[in-house]
Every structure is written in structure tokens, then in C-alpha cells.
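I have a structure I would like to understand better, so I am pasting it below and will then ask my questions one at a time.
Removed: one protein chain of the complex. Kept in place: all other protein chains.
Order of writing sets the chain letters: A, B and C. Residues in each chain are counted from 1.
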Amino acid sequence: MAEESRILTGYVSLPYKWAMGPATTRFYEEFRKKRIMGSRCGKCNRILVPARSFCSDCFVETDEWVEVSQEGSIRTWVLINFAYEGQPKEPPYILAILDLDGADVGLPHFVGGFEMKDLETVEEKVRIGGRVKAVWKENREGYILDIDYFEPID
Amino acid sequence: MAEESRILTGYVSLPYKWAMGPATTRFYEEFRKKRIMGSRCGKCNRILVPARSFCSDCFVETDEWVEVSQEGSIRTWVLINFAYEGQPKEPPYILAILDLDGADVGLPHFVGGFEMKDLETVEEKVRIGGRVKAVWKENREGYILDIDYFEPID
Amino acid sequence: MAQAVAIVGTGQTECGKRSDVSYPELVHEAVTRAFEDAGIGPEDIDAVVAGSMPPAMEGVNNPHLYLAGAMGAYGKPLMRTATCGSTGISLAHTGFYHVASGMFDTVLVVGAEKMNEGDPQGTMATVADPFFQRPFLAGAPGIFSLQSNEWAHRYGIEEKRVRMAAAEISVRNHNDALRNPYAHIRIRTTIEDVLTARIIAYPVRLLDVCPASDGACAVIMASQEKAGKLGRNQAWIKGVGYCGEQAFFGEGDKVVWKSAINAAKSAYDQAGISNPLKQLDVAEVYNPFTFQEMLFYECFGFCDFGKGCELVEQGVVMPGGELPCDPSGGVLCTNPIGATGLQRVAEVVLQVTGRAGDRQVPGAKTGLAHAMGGLDQFNGIMIISNEL
Partner (left out) sequence: MAQAVAIVGTGQTECGKRSDVSYPELVHEAVTRAFEDAGIGPEDIDAVVAGSMPPAMEGVNNPHLYLAGAMGAYGKPLMRTATCGSTGISLAHTGFYHVASGMFDTVLVVGAEKMNEGDPQGTMATVADPFFQRPFLAGAPGIFSLQSNEWAHRYGIEEKRVRMAAAEISVRNHNDALRNPYAHIRIRTTIEDVLTARIIAYPVRLLDVCPASDGACAVIMASQEKAGKLGRNQAWIKGVGYCGEQAFFGEGDKVVWKSAINAAKSAYDQAGISNPLKQLDVAEVYNPFTFQEMLFYECFGFCDFGKGCELVEQGVVMPGGELPCDPSGGVLCTNPIGATGLQRVAEVVLQVTGRAGDRQVPGAKTGLAHAMGGLDQFNGIMIISNEL
């Protein structure tokens, strides 16, 4: 008896109401209209995507909003092949950092639109530097997943 | 448009498997048999309830296990009258710290077994120093809620 | 004592339900104001110390990352300190150790919370172990009511008297909060209002309890040399104390409360304070619940044990009294938890540098800032003076 150790199982579940603030609210209003917006930092001159209220590096407020392209190139990518709690889709799927044309920072998103049977079929479609284009969902809620994925276009 | 701030709602839900360790495992095996066990610290000589593997004050391992009484007195109590996520029962209910006979530390648990219409009816039954006795559930799982509540007995 | 550490700037946001901004934007607001107050910018900061409640409060599990840009932390050492309710004072201690070590000249310290983004009492119920205590922790009101009832019973203070003194504290705090531009709850209350408000967790009624607030507070600390170069308002950290107790709520004595007593004693010893009532000019006592504040008076040596009510009845801790407490309106009217302890520090800094506006305690030179956390197991103190 003495040296046993039982396991107690349980869940912690909590609800959240995250306030977007004006910049993210506006960014997602534009998103519904299939526009990807960036904001320019007057100090370092970078176009930041997603558009935001202050520059991450410079601690100054951004003021100018500019639309960036829905096309860009793959900075880096990974094929996800394991499962975890709260995962947004069934593996396998591809995560990537994308450099959209006109933006100075990378955007994390999915690359998809083709069958991912095995690594070989994936490597035929996806490579660093490869070009991609946003594929929008029909019903858009004003959220990052309004873009279903970015599709390879070269 | 500019100054709106939308709310994004969501949930974070995660599963847990808490290892009890040998002391808590044994404590709850005894609990199933309706026995409340304490452990004695050889340094400060206190009987600690729930029984545990080391003394919270002295950083020494406890060795001797002793049964303590299922009766005790109310050190302090509170009538809970508000709701929150994950709450163990519908308010109103009474939380208390109980000094069980034979134990040197207090045990948090419910006081119940009577109707809690209003503060007046509650104050007739519950007072600091009042005597209580454990009321066990029929089906015990080896958990602190195997005691349904402590019932006033004076 | 260590080498001298000054507080050279403070910045606070307006508090309340701040769904007009995101959590990072809220923090950005406080930090911007701290920079303005100190007359410096992020380029002058050598390290950043940040903290909040357990991140389940906002559901973003790496808050010091989420908020990094909002604190101007890019390219800098960044530390996260988080001790639950006492986070704000632990943040101030961490910043103090950073500068006192001689490793950094200027450190930005930031505490923040957006309690309206989550379920505060649900989060607080999960601070306890899952084996024994979790079902019995009805958030903060449950814990503090247990303590208050035990305290009143121990000293045989009759209920009517305790409730009246608590009501006077509530009215005082609500009045003070009206003079603090950063405070959350801004209503004028009467004794009658407090005594007849809805019961939350007996004896605690609605106007005895703090709100769930969104807010942020930033404080800039500097070495003596750096502070001298800045040549602006300076307050000096004279003593710090913190003490912890057992994980089991029922184990310690929460009336003659060791962690509160010891935290104050350490800080007093360092600051050379032997008679706090005489030597302190202002005290920002962490008071999420009116009743609990009187218990702190006793543990901090403002009066003998069991005599907390008298300080209220005699006006000692009221505006114009010998030791006005919580001129900011206190935690009772504003509680963005991760910021709350640091707001106590910021208020004492404003008071001892004579910049507290309508709520200024005339001639305040030395003050006490306090915060408390855990399930009533942690207390932390900082003594701040306008003289080195």
C-alpha cells in the first residue's frame, strides 16, 4: 500500500473576452474586406503587419496605415505532424512565416491548398523563397483565420 | 470607425493528471474507509491534517500516522453568496476552517446539512467555536469531497 | 543596507473596464507616462521587470512576451516576477535588487492586469492545490471573510462595531478615490449604503469589496548616480520586507499574522523605524476588503492587537489624522491585481514628493507601501522616503 501514488484527473477551463483595441479592430474590419493592412513606424520606417498602434522596436506610435500585398514569399516553413490539445487543425499541416510584398516583418500562417500525402509531395510544392497568395474564406468573421491558408503560386 | 475596440471571446481548456504521491494516496485510501488521518512532525510535534510527507514549517519528513477525530470545532466560517466559473456548488453555501479534535492545524471544508434561507437562519446554526461532525457520502472516491459537509452538532 | 536606490518616475493608467484598448496598449499607456515623469525614454533603460497575476487571468500564458513591445523591452534584459496578489510589491523588490546589485543603473518596473478579460474568481480558485483546498476557495472574498470573522471573534469585537468601522473605511476610500484620477470606482457612498449593500460573502458586502479592474502601473528606479544626473523628483527606497507562510490555508494564524508582522519588521529595521505611527506620514495598506485593513494596522504596529477599530473611530488613519491610510482610494476602489502593489508604491512616491494633487497628505516625508497575496500567505512591504 505505502508506496503507491494515485493520479487525480481534472480540467481547468476558463472563458476569456480579449479586447482588441482600436488598431486590431480596424485591421480585422479591413480583413473582412480582404485587405491586409500594415502600419508604418515613423522612426524605423518599417511597415509592420499586422498593423498595430505602436512599433515593437521603437516604442513610438504608428500613424500611417498602408495596404500590403496578398502575395509574398515563404521565409521558412514546417510540416506539423503531431497532435496537442486545442490544435487549430488536424495534422499534417504546414506552418510558415511569410514575407508579404510591401511588409517589413514576417507573418505566421498556414500554407495549403494541396494534398500532403508525404514529405516528398510537400517538398514539390513548398520551398523557402517560394511564392504564395492568400486564399480567403467565403464567410469572414474578422479574424486571422479569415485567410484559410496561403497557396503556393509558382 | 477608428476608435472602436472589438472583443474576441474564447476559452482555454486544459486537462490535468495530478500525481498525489504516496502520502496523499494513503490519506485518501483511509478516507474511503471514513478515517481522517494526520501525520506527526517529529520536530515541532504537531499533528498535521491532511497527513503529508513532510512538515510545512520544519522541512523534515513526518513518519508517524495517527487518526484524528471526525468531530471538531469551527475556527471561522463564511457564507458564500456569489457565483464563479468552476464553483463546486450552487451558492449560498458555507465555507469554514475546522479544528478537528486531535489535529494541530485547521482543515477547510463545507458546513451544511440545514436550510440556508437567510443570514438569520444560518447564524442560528453556525458560530465560531461551534461543534461539527463529518457527514460522509455513500459513494466515496478517495477525495476531499467524500465528506459531503460537516454538520453542526451542538 | 544595499546601495541607495531612487524612484525617479511613475506612470499609471486610468483604471476600470478598459476594453477600449488591448492589454499591450494599456501597458504602453502606463510606461509612456512613467517615461514622461522621469524625463527619459526607453533608450535610457538598462533592464525591465514585469509582472501580473497567474497568466490564466488573461489567458495569455507568456505575459512578459505579450507585453514586451509595450514596455520598450526590445533588446533589453527582461524579468517576469509574479507572486499572485503581492506581485506589485514583489516587482518593486525585484527592481530594487536589480539596481542595488550594481548591475543596472536604470530599471523600468511594470505591473499590469486586465481582470475584465477573464474570470477573476474562477482564476483565483485555481491558485490552490487540486487535492485538498481547491473546492473551498471561493476566490478572494471567501478567504478574506474567513480571516475577518476570526479576527473579530478573537478579540471579542462586537459585530456592530466592526461593521461600522469597516463602513467608515469604505466611505473614506470612496471619497479619496474621487480625488485620484487613476481610480476605478468613482461613487460617493454613505455609511448607510455600505451597511445595507448586498452580501457577497458574509460579513463582506458589495461596498466592502474591491472591484475587478483593468489597469497598469510603471515605476522607474535608478542608482544614486543616475538619479543625481536626472536631477528631478526623487524618492528613496529605505527598506523592503517580504514573508511567506504555509501552503495550507488552515495552518497558519491569520489574526496574529506572521507574514504581515515579519514583512513590516524587516522593512522597519532597514529603514530605522521603531514607532511607525510617528515615523510614517502616510501608508498605502493593501485593502481589497475593508475589514482586513484593520487587521493590517495591528500587524504593522500602528496599534496593539485587537485595537484596529480604534484607529478608525479616533480618526488616526483618516484624512487629517496622524497616519492617513490609502489616500489613493486604495485597493478597495481599484484592483488590477498585478499592478495593485506597484500602485501603492507609486502613490507613496507621489505623496512623499508632494505631487499627489487634491489628495496630498500635507508634508508627507516617509510612507509605507504594502501588498498581500497567496491564500493569505504572503505580505510584502516597501518604505519610501523623500530623504536619502
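Keep this in mind: a contact is a pair of C-beta atoms (placed from the backbone, for glycine too) under 8 Å apart; a residue touches a chain by one contact, two chains touch by 3 or more.
Only a predicted model underlies this, so the values are computations on that prediction, with no experimental measurement involved.
J.: Please provide the labels of all shown chains that the missing chain touches.
T.: A, B, C
J.: For the full complex, which residue in C:66, C:136 or C:297 touches the chain that was left out?
T.: Hidden-chain contact among the options goes to C:66.
J.: Out of C:126, C:175 or C:279, which residue would touch the omitted chain in the full complex?
T.: The single option touching the absent chain is C:126.
J.: Take the complete complex as the reference. Which residues in chain C touch the chain that isn't displayed?
T.: Residue positions of chain C that touch the missing chain: 1-3, 22, 24, 48, 54-56, 59-62, 64-69, 73-84, 90, 93-94, 96-98, 100-103, 123-124, 126-131, 240-247, 258, 262, 266, 374-375, 377-378.
J.: For chain B, which residues reach the chain that was dropped from this view?
T.: Interface with the chain not displayed, on the chain B side: 8, 10, 12, 14-24, 53-57, 59.
J.: Suppose we count only contacts with the excluded chain; which residues of chain A make the list?
T.: 3, 5, 7, 10, 12, 16, 18, 20, 24, 48, 50, 56-57, 75-82, 84-88, 95-98, 105-110, 119, 122, 128-129, 144-145
Operating definition for what follows: only the chains that are shown with their structure count from here on.
J.: Distance between chain B and chain C based on Cα centroids, please, to the nearest Å.
T.: 29
J.: Need the CA-centroid distance for the pair chain A / chain B, whole Å please.
T.: That pair's centroid distance is 45 Å.
J.: At least two partner chains per residue is the criterion; list those residues in chain B.
T.: 3, 5, 7, 10, 12, 16, 18, 20, 24, 85-86
J.: What positions in chain C touch 2 or more of the other chains?
T.: Within chain C, residues 19-22, 56, 59, 119, 122, 126, 130-131 contact more than one other chain.
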